[in-house]
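Have a look at this one.
For this view, one protein chain was removed and the others were kept in their places.
Every chain is named by a letter (A, B and C) in the order it is written, and numbering of its residues begins at 1.
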Amino acid sequence: MVLLKCPVCGGDVQVDDNALPGEVIEHECGALLEVYMKDGKLALRVAEQIGEDWGE
Amino acid sequence: MVLLKCPVCGGDVQVDDNALPGEVIEHECGALLEVYMKDGKLALRVAEQIGEDWGE
Amino acid sequence: MLVVKAGGRVLQRNFDRLIESVRKVNDKVVFVHGGGDQVTETSKKLGIEPKFVVSPEGIRSRYTTKEELEVFIMVMSAISRHMVERLSTTKRTIAISGADGNAVLAERKKRIMIMDERGKKRIIEGGYTGKITSVNGGLFRQLMDFFDVIVVAPLAYDPTEPTLLNVDGDQMAFALAKELKPDALLLLTDVDGVLVDQKVVERLSPEQAKELSFKIGPGMNRKLLMASETVSSGVRRVIIANGLVDDPISQALLGKGTVVE
Partner (left out) sequence: MLVVKAGGRVLQRNFDRLIESVRKVNDKVVFVHGGGDQVTETSKKLGIEPKFVVSPEGIRSRYTTKEELEVFIMVMSAISRHMVERLSTTKRTIAISGADGNAVLAERKKRIMIMDERGKKRIIEGGYTGKITSVNGGLFRQLMDFFDVIVVAPLAYDPTEPTLLNVDGDQMAFALAKELKPDALLLLTDVDGVLVDQKVVERLSPEQAKELSFKIGPGMNRKLLMASETVSSGVRRVIIANGLVDDPISQALLGKGTVVE
């Protein structure tokens, strides 16, 4: 486990060591967070611009 | 060899036993003849509507 | 004017009768076709493995890779052209995609959320599907001065990438109807209409259609919800009907099927 800070509320977030970039975590403050790689390390940002969609 | 009549000049035309339908023969009268099957036998008619053509 | 949508299965199983049916229409027709199964078939022949994703709600759907978009463009364009090939003997027909004259614009979903193999929610790069954002009504009206039938492939256009996008044929048809305000929008499917307790629901108000959409199976639920919205937006009738019968367009116009109005 890696201990990171929530970019919204500043609270602690436990992230799995082998979490994959793109993985989404719902923090207890209600924020939807996305795991990403920053300088080779796991980091968190707010998950944006996502939606479902269908084609033919 | 099969002996057939030229439909243009009425003269004799020698056609190979194993000629294939569509095979074209230039008769000595100048007619361009096409071998075809009629009632299971080789026959001759004037070769029409042919041309070269290219696509892309 | 009519907007008609026929799914890929209707095209595959009833092409000749469908063409005859379009030929009989004494009015302008905007014809949207599907062809998902045909795309899958050609993709397989080309050795492209279909990719699926599962949404956080658990809905499995096809993911359109760039490679598959190529096949989608090829196959859908060929379907459009075969319609033109058949109709052009008696009807002035043209086939377009959403890019032609910026007919139908869409936005590519650059990032989508999925449930991955480990059961975790994850954001990944979106495929080449799009959400329709606008229809160029003026262009369709101009084209209708010279053409009787406008065939539209389920290919919308995102000019910011720029790229053609795979869009759902139903969504394409609904978007066109909302903009063009045809006398009717016909959705020709492989069933007799909306079925409740195995019986066709004959008529629905937009409100009833919306209500029923929440109680009904996938596929048809989206059709009903969109039909409700389309009628509310000012289209007189949306008819969900069987495309596998003889003269499916006339039959649908006679009210055989589910009429939302």
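Details
One rule holds for everything that comes next: contacts are C-beta pairs under 8 Å (C-beta built on N, C-alpha and C of every residue); 3 or more make two chains touch, one makes a residue touch a chain.
From a predicted model like this one, the values you see are computed outputs, not experimental measurements.
Considering the complete complex, the chain that is not shown touches B, C. Residue C:Gly101 is the one among C:Pro56, C:Gly101, C:Gly137 or C:Gly255 that touches the chain missing from this view. Of the listed positions C:Asn14, C:Thr129, C:Thr163 or C:Ser213, the one in contact with the omitted chain in the full complex is C:Thr163. The hidden chain makes contact, of the residues C:Leu139, C:Val200 or C:Leu225, with C:Leu139. Of the listed residues C:Met1, C:Val54, C:Met74 or C:Leu225, the one in contact with the hidden chain in the full complex is C:Met74. Listed for subunit C, the residues touching the missing chain in the whole complex are 42, 45-47, 70, 73-75, 77-78, 80-82, 84-86, 88-89, 92-97, 99-102, 139, 142-143, 146-147, 155, 157, 159, 162-164.
Annotation for subunit B: contacts to the undisplayed chain at residues 20, 22-25, 34, 47-56.
Here, only the chains that are shown with their structure count from here on.
Note: centroid distance subunit A to subunit C, computed from Cα atoms, is 36 Å.
The multi-chain contact residues of subunit A, meaning those touching 2 or more other chains, do not exist; every residue touches at most one other chain.
For subunit C, the set of residues touching two or more other chains is empty.
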